[in-house]
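To start, the structure under review is shown below, and the notes come after it.
Every protein chain except one is present and positioned as in the full complex.
This part shows chain A:
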Amino acid sequence: MAKITYKHHDGTEDVVEATNGESVMEAAVKNSVAGIDADCGGACACATCHVYVDEAFMDKIGEQQEMERSMLDFAENVQPNSRLSCQITVSDALDGLVVTTPESQH
């Protein structure tokens, strides 16, 4: 289990208890967190679950694969801490994770 905070561009936030093994995207969708569209359901095919990861967790969330990197190459408003939340797997090590959603996923 890991507590994950999703911060939004309008200043609001959602805090979710995520289950190990699911993705940060799935935890958001199942808890009705707005701002993460996840159109492809986690197949790393659409880049609509883009988030900015809190710097403190960058080394704990696992390496980016080529598929994800390429999807992000063409996404809008990409920053060095951009990730696709469908590619981040929840584990105890991510307890306290903070991610920020972009203003738009499209």
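Here is the rule we use: a residue touches a chain if its C-beta (ideal position, glycine included) is under 8 Å from a C-beta of that chain, and two chains touch if they have at least 3 such contacts; residues count from 1.
Rule of thumb we're sticking to: contacts and distances are computed from a predicted model.
> UniProt protein name for the omitted subunit, picking from "Aspartate carbamoyltransferase", "Pyridine nucleotide-disulfide oxidoreductase", "Peptide ABC transporter ATP-binding protein" or "Cytochrome bc1 complex Rieske iron-sulfur subunit"?
"Pyridine nucleotide-disulfide oxidoreductase"
> Which residue among A:M1, A:V15, A:M67 or A:A93 touches the omitted chain?
Only one listed residue reaches the unshown chain, and that is A:M67.
> Just to verify: which one of A:V24, A:A47 or A:I61 makes contact with the chain not shown?
The missing chain is touched by A:A47.
> Footprint of the hidden chain on chain A, which residues?
22, 26, 29-30, 32, 34, 39-41, 43-47, 66-67, 70-71, 73-74, 106
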